[in-house]
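Some notes on the structure that comes next.
Only one protein chain is missing from this complex, and each of the others stays in its spot.
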Amino acid sequence: MDAVYFDHNASSPLDERVLAAMMPYLASGNASSRHSFGRKAREAVDTARQQVAESLGAHPTQLVFTSGGTESDNLGLLGIGANLKPSQILVSAVEHPAVMRTAEAMRRQGWALRKVGVGAEGLVRIDDFFAALEVPTGLVSVMMANNETGVVQDIATMAELAKQRKAVFHTDAVQGLGKMPINFAELNRHGVGALSVSAHKIGGPQGAGALVFDKKLDLRAIQFGGGQEKGLRGGSENVAAIVGFGAACSILKVQQSAQHTHQLREVLEQGITELGGVIFGASAKRLSNTSFFAFPDVDGETLVVALDRAGFAVASGSACSSDSTDPSPVLLAMGVMPELAQGAVRVSLNHSNTMQEVQDFLKALNHALKKMQQLAAIAA
Amino acid sequence: MSKTPIYLDYSATTPVDKRVAEAMIPYLTEKFGNPASRSHSFGWEADDAVENAREQVAALVNADSKEIVWTSGATESNNLAIKGAANFYAASKGKHIITVMTEHKAVIDPVRELERQGFEATFLEPEPNGLVDIAKFKAALRPDTVLASVMLVNNEIGVIQDIEAIGNLCRANGTIFHVDAAQATGKVEINLEKLPVDLMSFSAHKTYGPKGIGALYVRRKPRVRLEAQMHGGGHERGFRSGTLPTHQIVGMGEAFRIAKDEMALENARIRRLRDKLLAGLSEIEEVYVNGDLKQRVPHNLNISFNYVEGESLIMAVKDIAVSSGSACTSASLEPSYVLRALGRSDELAHSSIRFSIGRYTTEEDVDYTIDLLKTKIEKLRELSPLWEMFQEGIDISKVEWAAH
Partner (left out) sequence: MAYSDKVLDHYENPRNVGALDKNDDHVGTGMVGAPACGDVMKLQIRVNDDGIIEDAKFKTYGCGSAIASSSLVTEWLKGKNLDQAMTIKNSDIAEELALPPVKIHCSVLAEDAIKAAIADLKQKQAA
């Protein structure tokens, strides 16, 4: 049996149409060269820029292509912060490390970092957020949807509050793209100034991302040399990956995909609950593809390894960093006990997954849990 | 007859070698995992591929694979090396930086950025042949020189700097030494076990690998520290966060493996072609080779055609894909800053062409190019009032030109 892939929030397989679009450009010219080889590459990048912009409700000139979500977040925070007088930078306590570590690094430039807590369901406490803005704040970053829990934040409301305080609002939308509707123009009216996205979470290639930004912002490059992307991101364009990003955006079917994964997740979570599992953020608005859960007294690492052997690829916490076995900081921020958080497993689906796979998974999960309980009984 | 346009711009970018593309494709399709995923075989498989490629890259430059940090390309490598080292060591060593006027923008621009942050930079002027005078470099070193950055092979004129001598001076002075080797891999031998270099930048797409991937060599013995420039999940031992693009990394590894295996033979073939091109073009009157011819990679020929203007020249030779100056600056009409640093007049800098020869260049391509240049230069000179004046024996440098 082929392995069943349930880890789309970590990286999603390349759609074959995306690969077909990329193939001619795997051997393309340097987009900055003036001859015909270079011109073809330039046109391909421009087309992709339109495709990505369109899927985000943005204008092509509002896009800077980057090497991925992490660089987009770094550019969004450091690039906007560079031309602001350091004051307070406000982030949620559940940000992806690409935002959290960047915000921490900005302390060296004189910024005061303030993390706003979340409630038990993973949602930013709006009252605390509002209160935190009483301190002069230059920059705010709150993610659109959490990579681990899938919990969707009320970005529009927070951006409006930030706007009243004249703070620039950035949102990491890496997990939101493709899984929920995103319209930058509309978000921008509410006060969102910049938004980060990545290709490889939506069936595009690894190695491409973008920052969408309001051109009224005084954005400054963080990577210098060559003047590409209107001086906002030096370095030869990764043409094939950018083309793939554009192609992946052009074939997104957000609504359809969300409905499909929602149906699967209903069945999945019903099964997990019946097996005694706890689902994190269950009553909050979540991305319909994501389920983050744990079983009391069951070690997450052991469980995912057992599931991998049974042919199911799932994640234990976020697949983003290192070999750290610490419990998920996102769950700790939600007030989950460390022992339970240690057991967390994430299933993230996409349109290609089937009901049969979910049913097979529940069987495998049941089997793995029983086996682990037996072993625990023997050990005791 | 050769198929036009003929590609002679291998220093801007190289096509991906078929073998490289074949190695990459499985990692775009069935082996698509995120190498940071520790919980399933998709992730482990990707991680194995990433580590194998790291070995391949390290092998080409005789380094330890633990000394290789993946980046999105040489520009990012240069930014990380220069800003990362300068910021890390500034407090203990000082805030003076030495680099060279002919460096790539990906070195110059980060150094300029550091100047804005309060560092002081010396931009050394190279000799007219493009090489750095070692005595002048030595004289520029100061007790507070925290970092020096000198490229191994120049992107426009192909000259090879004496990295070993410069590195030894840096060592003696306690200065971190960074080398941009984007244009050097597969063209010159690099032995980092011997070379006194602390940081070295690499790019895949100048060596028949894909775009969007590069690496930075960070020496472990003695250990070189950097302040990270890209913050996040702590990938690459904290030097550089961000999901690793597995297929591109695999491509870079394979490209560097091929370079290691084939560079000796390939460079001999390319040298023959370059020498033939040089001999052919030298039959044209009033041509000037830019940069030292001996201490130079065989792939590069940079020539100025006097009394013809650069842009019309590029238009005239549209059947060959070449650069006038570096690909990164050719959207602007400024004459090449590299050639100006060599002391070339604006006119000669304007009328320069960089021919860069590579893996797929044929003898027919070179013959065609020589014929094309001969015909077109003659036509343009017929049009040129400067050529007419030269023929009449007027010294153009003495003419007083009306302000414009």
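All chains are identified by letter, namely A and B, in their written order; residue positions are counted from 1 within each chain.
One rule holds for everything that comes next: contacts are C-beta pairs under 8 Å (C-beta built on N, C-alpha and C of every residue); 3 or more make two chains touch, one makes a residue touch a chain.
Small disclaimer: the values here were computed from a predicted structure and weren't measured.
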> Of the chains that are displayed, which are in contact with the missing one across the whole complex?
Replying inline: B
>> For the chain not shown, which residue from B:Val111, B:Leu273, B:Val308 or B:Leu373 touches it across the whole complex?
In response: B:Val308
>> List every residue of chain B that touches the chain not included in the displayed model.
In response: 307-312, 315, 333, 335, 345-347, 350, 382-388, 396, 401-404
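Definition applied: only the chains that are shown with their structure count from here on.
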>> I'd like to verify one number: the distance from the centre of chain A to the centre of chain B, where each centre is the average of its C-alpha atoms, in whole angstrom.
In response: 34
>> Looking at the complex, which residues from chain B come into contact with chain A?
In response: 5, 7, 9, 12-13, 15-16, 21, 24-25, 28-29, 32-34, 36-43, 72-76, 78-79, 104-110, 112-113, 203, 205, 210-213, 228-235, 241-248, 314, 318, 321-323, 327-331
> Across the complex, what residues on chain A touch chain B?
Replying inline: 3, 5, 7, 10-14, 16, 19, 22, 26-30, 32-38, 67-71, 73-74, 96-98, 101-102, 104-105, 198, 200, 205-208, 222-228, 234-241, 301, 304-305, 307-308, 312-316, 318-324
